[in-house]
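Removed from the display is one protein chain of the complex; every other protein chain stays in position.
The first chain written gets the first letter, and so on, giving A, B and C; residue counts start at 1 in each chain.
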Amino acid sequence: MSYPNGKLSEEKVFKDPVHRYIHVRDKLIWDLIGTPEFQRLRRIRQLGTTYLTFHGAEHSRFNHSLGVYEIIRRIIDDVFYERPQWDQNERLLSLCAALLHDLGHGPFSHAFEKVFHLDHEEFTRAIILGNTGINKVLLQMGADFPKKVAEVIAKTYENKLVVSLISSQIDADRMDYLQRDAYFTGVSYGHFDMERILRVMRPREDQVVIKKSGMHAVEDYIMSRYQMYWQVYFHPVSRSAEVILTKILHRAKHLYKDGYLFKTEPKHFYSLYNDQITVEDYLKLDESIILYYFQAWMEEEDTVLSDLCHRFVDRNLFQYVEFNPHLQMQQWLELIQLFKKAGIDPDYYLVLDSSSDLPYDFYRPGEEEERLPIHLQMPNGELRELSRESEIVEAISGKRRTDHKLYFPQDIIEDFSSKRKVKEQILEILKKPY
Amino acid sequence: MSYPNGKLSEEKVFKDPVHRYIHVRDKLIWDLIGTPEFQRLRRIRQLGTTYLTFHGAEHSRFNHSLGVYEIIRRIIDDVFYERPQWDQNERLLSLCAALLHDLGHGPFSHAFEKVFHLDHEEFTRAIILGNTGINKVLLQMGADFPKKVAEVIAKTYENKLVVSLISSQIDADRMDYLQRDAYFTGVSYGHFDMERILRVMRPREDQVVIKKSGMHAVEDYIMSRYQMYWQVYFHPVSRSAEVILTKILHRAKHLYKDGYLFKTEPKHFYSLYNDQITVEDYLKLDESIILYYFQAWMEEEDTVLSDLCHRFVDRNLFQYVEFNPHLQMQQWLELIQLFKKAGIDPDYYLVLDSSSDLPYDFYRPGEEEERLPIHLQMPNGELRELSRESEIVEAISGKRRTDHKLYFPQDIIEDFSSKRKVKEQILEILKKPY
Amino acid sequence: MSYPNGKLSEEKVFKDPVHRYIHVRDKLIWDLIGTPEFQRLRRIRQLGTTYLTFHGAEHSRFNHSLGVYEIIRRIIDDVFYERPQWDQNERLLSLCAALLHDLGHGPFSHAFEKVFHLDHEEFTRAIILGNTGINKVLLQMGADFPKKVAEVIAKTYENKLVVSLISSQIDADRMDYLQRDAYFTGVSYGHFDMERILRVMRPREDQVVIKKSGMHAVEDYIMSRYQMYWQVYFHPVSRSAEVILTKILHRAKHLYKDGYLFKTEPKHFYSLYNDQITVEDYLKLDESIILYYFQAWMEEEDTVLSDLCHRFVDRNLFQYVEFNPHLQMQQWLELIQLFKKAGIDPDYYLVLDSSSDLPYDFYRPGEEEERLPIHLQMPNGELRELSRESEIVEAISGKRRTDHKLYFPQDIIEDFSSKRKVKEQILEILKKPY
Partner (left out) sequence: MSYPNGKLSEEKVFKDPVHRYIHVRDKLIWDLIGTPEFQRLRRIRQLGTTYLTFHGAEHSRFNHSLGVYEIIRRIIDDVFYERPQWDQNERLLSLCAALLHDLGHGPFSHAFEKVFHLDHEEFTRAIILGNTGINKVLLQMGADFPKKVAEVIAKTYENKLVVSLISSQIDADRMDYLQRDAYFTGVSYGHFDMERILRVMRPREDQVVIKKSGMHAVEDYIMSRYQMYWQVYFHPVSRSAEVILTKILHRAKHLYKDGYLFKTEPKHFYSLYNDQITVEDYLKLDESIILYYFQAWMEEEDTVLSDLCHRFVDRNLFQYVEFNPHLQMQQWLELIQLFKKAGIDPDYYLVLDSSSDLPYDFYRPGEEEERLPIHLQMPNGELRELSRESEIVEAISGKRRTDHKLYFPQDIIEDFSSKRKVKEQILEILKKPY
């Protein structure tokens, strides 16, 4: 150790399929990558259950975190360097925030967070500030350096330019994951001219802006994002897997609280169940651990738990139909009754799931989740909000799209040999979408 | 179920980054993919420990198996179809053998096989012929169908044309993995014109041959293979991870045999340790299970086991130097003594590892591992062995290249505060390669 | 010769950077490609003057024509084949129409057509029906075959399904040129999942429709088209070159009509000047001929002609500013006066140019240029117009975007040493865009 600004005697590179090479010259960055907390990201997939739909999507958050770092490094070293609005002292801070922004993700993170009411950003902060390898490395830069890194990630850091570099509607995080997820899934969405976007990024007092001449590349990026959301991230088959995953986690917790005697006890989950999770416990959780339990639980006595684990592990997912809970309340209630009548627990086997996305939004101060709009820098230096210049972006700006699906186990329903009537009634309702 | 030759009502496709789409029209194939034994391949990486060197290489054998199937499907449906030498009745058999050829791979397969003296091909056969989901599906095609599939994979099937389609020096297996591993690692080797090679493949009585006009594409494929072996598959950093993995498996077995009391007992390994492994037990092993144990064992009392597990999980690997055991016997013996003097067990911490490849070989009947040579079909119909026509292939044909490395934990050696002299002696020897 | 349905003894392939290979099995197609009229397309660039902006865009219409043929071949042979709505007898007709649809393009075609009031579609028909190599080959298929090919291209053929395959808002022509022009320019727009679109195309009575499940791939295609128009096809620098080209053609014609004595007489243009152009004369025109004249005319006495030719050949183009003729009528008139005062002929040196595109349009019967909308085929077989299902397409549907630019020779204006005041007045106006 011993920095600051220490350089490696020779640059290290990682071969990366998306950015060709990832370049590391700073000893600080190299040491961060070598910590156990950062290496743990190798055991957490970037896209959770998506690999059950797109088999190529087996890449980890380790991959993506390096990618975000590399993009920020290029912006700073190739584009911002020596521009008066950019303070070179923020360089290493920005690189660390980029590299570490996803550190707190748990296994299958969205499902996991929802079930246990966790927030991965809180864990990111806790890992950065706690008694960890990461913290030890960061401290070499000064006593308040870890705190500053955490603030950048939390968007509370005073230099808003640095914050907007890391999180905005066109940040390095999004630019990396769109391209990376497109690459590994193999879909033909997700392409845009990142090199051009990087070249037209300009630092301003409190935000990164885009030169007007790069507007079309940004439009392309926004369309890519839109397509990736609906074609990949919200794919109904991946959501089916996520629904099952969520129900497994719920069931196991329920059984634990209920005093059920597990053959394979959920030791890694105890502190979660008792709301006493520590950073140390949290860091022990990753997807290999989860898959270990799910495979073990396939042999539990509890048929709901074992059935759901079998479904997840062997990829025997739920079917789905479009179903609008607002318009189909009556059918919903009927289905619940019919499932109960058939002896299937609707809490676990009849699941409504909704996805929703806002492809781009202009600034709405005071709203729940404030999103910084993208600003174009006109030739005369003036800034204009993107949707006022781009017809395409204007057309989709601020328009939320939502999709509702109802998930259920078709195979179980079709197996009802003794309850033919209930089966027919259920199938009748499921066949008639609104 | 209920085949044979049953078609799906609509073709299914898998999005694949290498072949764009994988097409499934046969109900048989669809059902095989849906079995738990095939889904298990999602939990076994294609390239074992390589992801610790090339972070993109996180893809699974599931991926690759679909790819091999797709290549064979194209050869049969687009190239061989209606050619007199091709017996269309072998189509489904060939597709099944292609899809299932890797079914018996264990977690981190090469290391695993070596430590436990297993053979993945035997397990492939056992899974196909045993009481499994795979077997049940295959039986729909006839009572002897599973046996025929196993025979094709074992290269004992009577129709040698089918065998050579699945395994030869230019088979679908190799064509898929070269391209796929290149794609996921991101290296620029591994490219060759597969579409051209497929177009010039011709069925003959007992083998697949290549039209002379496609010779250059085949040369390119052989060079790709050569480069992938040395640049990716034998990369010394991946081998370092494999060395550690092997030593962990050895250590745990040794401790078990020794009566050591594990905090986390190696239950999944008992039948392996006692040479009583069954297909059912074997199928429970995958890489998430291995990683579960390795993480748990980081907390064992045994310092060798816990240290090695830490190294693997946190990627703190061994360093290496070139070391030729034949020429450096003396240094080797000295090092062993010095390691013992320093209190480090050379059985676990001083490891010689050799890699060796034969990029292409002509036919050498009776030799240990017979390899079918590649034959070119000349315009007049005559066959000529590739290395007689291609100067480049001739130049490398039959030439085995071997590489020896010595692995050791540099960090431990450099930490010898109390044994400075031993440390210096060790470093002295390690610095002077032959 | 001697067809119909004659097959080549062995399939011929062309290596193509966009579609990998172009496959020809029909003797008819092979012979058409070999005609002088088709080979002439090698001497006409696909993108006219665009190579002066994007230096990679040097590809010819020969390239593109083969590409369109290949796409239609795949649709028919891989997707439509054996579907009841598709009449296999239309196969060769469709392939010929695809291959020949651009046959009548002149050198730098849009500029050329505008100046001489020609219509390339008329020439396509004339070449197909006239005394040409093409006609001779087509006649082998029957006396009325050339006429049918011409009708398909003219969209008057009775089988509207065939017509819509060749020309619609999502036809093979557009799918090829978007991808091809993206490939050769190197821009990152122009990508969409054509393989997916081909797979979801379905023949209906009177049009090709798209299965609903392929809607997102179609959205992506429409966005690609939009971006290519504004980023490549309407690029202001290419338009500057086209403006100069147009003015050269005008000037030479004007001089001819005026009795000017050329050093290099415009022999190839005489019949054009006299409105007596024949198919035979027309076929002698290509871009090497045009460039020959332009280079020769750099040495003419007439300074307008020689200056403009120098500008085109040496790529010394006009500058431009945004200029709205509707809002800036006054400045326009002033500029004309100032140019005259400065002794520069505004007819040749002050040029307004407008570009305009409608990215997608639903059906508007009776309108000037009727465009067939894209129809989605819903799971129940019903058809719905694309913009009613896709929010993104709806957002841009029917919205025409227009861009006005004013072109002028900055270098000449800045050279006004003796007329400093006029120069300042001109620059003043040009600097203040609306």
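Quick note on the criterion: contacts are C-beta pairs under 8 Å (C-beta built on N, C-alpha and C of every residue); 3 or more make two chains touch, one makes a residue touch a chain.
Values in this document were obtained by computation on a predicted structure and should not be read as measured data.
The missing chain, though absent from the display, is touched by one residue of B:Asp193, B:Glu287, B:Asp302 or B:Asp361; that residue is B:Asp193. Note on the undisplayed chain: of the listed residues C:Ser60, C:Ser271, C:Ser355 or C:Gln425, the one touching it is C:Ser60. Interface residues of subunit B facing the missing partner chain: 187-189, 191-193, 196, 216-217, 219-220, 223, 226-227, 230-231, 391-392, 395-396, 399, 401. Where subunit A meets the missing chain, the touching residues are 13, 20-21, 195, 199. Contacts to the hidden chain, counted on subunit C, fall at residues 14-18, 20, 34-36, 39, 42-43, 51-52, 54-56, 58-60, 62-63, 66, 183-187, 284, 286-289, 291-292, 295, 313-316.
Basically, only the chains that are shown with their structure count from here on.
Same-residue interface: subunit A and subunit C share over half of the residue numbers found at their contact. Among the other chains, the CA centroid farthest from that of subunit C is the one of B. Chain centres here are Cα means. That of subunit A falls 32 Å from that of subunit B.
Separating the CA-averaged centres of subunit A and subunit C is a span of 44 Å. Of all residues in subunit A, those touching 2 or more other chains are 187, listed in ascending order.
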